[in-house]
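Omission of a single protein chain aside, the complex is shown with its protein chains in their original locations.
This part shows subunit A:
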Amino acid sequence: MGLLEKPKQQQKQQEFQAIILAGYGSSNRLYPIIEEDNLPKALLPVANKPLISYTLDWLEKAGITDAIVLTQTMANAQQKIAAYLARGYQGGVHCNLIGVDEDFGTADAIRSIADRITTDFIVLPCDLHTELVPRDFLDHHRISNPTMSALIYEATKGEKGFPGKEDDTAQYIGIDAAESRLIHLADYDSSEDEVSLRMSMLWRFPRVKLHMNLQDAHLYIFKHWVLDVIKAKEKISSIRQDLVPLIIKCQYQRKLVEVEEMDKYAKSDDLLDTALSLSTVYDEFDETLLNQHDPFKTYFKSNIKAHAFVYRGGYCGRANTIPKYNDMNRLASKQGLSIKRIADTAEVTQKPLIGNDSVVGEYTKVAEKSSVKRSVIGAHCIIGKNVKIANSIIMDHVVIEDSVKLDGCIVCNNAKILEGSSLTKCEIAGGYIVERKTEENGQKLVGFREAI
């Protein structure tokens, strides 16, 4: 199982190929924890497992064994991910890591590897973690057989970044319930005071539910022919910003379908459709016929369909902001999950002080009278006496001296927190040394690189 190994001869034709976008998006929302001196996003620990391993596990559960991992050739991210996939990853998904230019958009990246994709494909981010059973989503896609399926999820209550005005990742998602079509997808913009809906959409889909409590998981399944669209149209640079809106709009904008010549690409492979079109007795009730003379109501039946699968009731989330990353850790290590709480090699003096909602990694030492609640502690950490850690994420090789109090903090690799400090809601960058008796609240503690 390695990168350098030649791809094994596939026994059977895969139904889907997966493309994992590792290291895209989020921009600076995760600053400083994905800086070069720490880890790329794909490898951020969630309950002491790298983020991407959750994505890969999900794919494996979906029966997908072939994935292309796209990462930007930025700093040493590619090497780090390659190292993980080669040595750390234990699962059964065969990954092919490809680095692409730093300023390539997501669609540009896919365009550059288009010839490696031979089937319908799933595009998903590396930071998605969900309890959704993959089969539910894939079956929904298989049954409705649309151009594109998108996973939409309801933000769970536990997630702190509950969509609302204060969250800049909130979205307006419009879904036609009758056909479960995804027909409107726009980012929330606090500077705009109006949401504009096209009438052509409302004539085609007269009942639109517009949600602000739903989120786009950025997990899409596309028909293989969409690749031809990506290849032909250089202006499509981003999946989320260009491709998905294009497909959504092509459902109801006749003009756009014509201008973009979408019908040229849209090949129907649906056996039923083909059969029905050949049938002489089947007569589909078609409202278009009733109103085809009506020039005022554009009623347009497009071959292009974007479906939304709305997942409710279970956890689904992306670690694309610091609070959401925090939430994901808390959920992945929450009470009741049958995960290994304290690694065998860890040396914990007073085990009862480690809450059963926390995780302690390999070779970590926790001295006496130190308590850990709702927190994740990585490997090779040294934690002194009388330390109180709550709601925090401590990554690997972190040194925490005596009598330190941490609440809601993220401490990156190799950081040091000296005696007596008390930090609340802080992010401590990789290798940063927090001076003695520092008291901070809501700060990002980042050192100049020279200083380290």
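Going forward, contacts are C-beta pairs under 8 Å (C-beta built on N, C-alpha and C of every residue); 3 or more make two chains touch, one makes a residue touch a chain; residues count from 1.
In the analysis below, contacts and distances are computed from a predicted model.
The UniProt record for the undisplayed chain lists the protein name "Translation initiation factor eIF2B subunit epsilon", from the options "Autophagy protein 5", "Ubiquitin-related modifier 1 homolog", "Translation initiation factor eIF2B subunit epsilon" or "EF-hand calcium-binding domain-containing protein 1". Among A:Asp242, A:Asp327 or A:Asp407, only A:Asp242 touches the chain left out of the display. Of the listed residues A:Thr118, A:Asn213 or A:Asn441, the one in contact with the hidden chain in the full complex is A:Asn213.
The chain that is not drawn here is touched, among residues A:Arg29, A:Arg198 or A:Lys231, by A:Arg198. For subunit A, the residues in touch with the chain missing from this view are 163, 165, 172, 174, 185-187, 192-200, 202-203, 206-213, 235-236, 241-242, 245-246, 249, 252-256, 259-260, 287, 290-291, 293-300.
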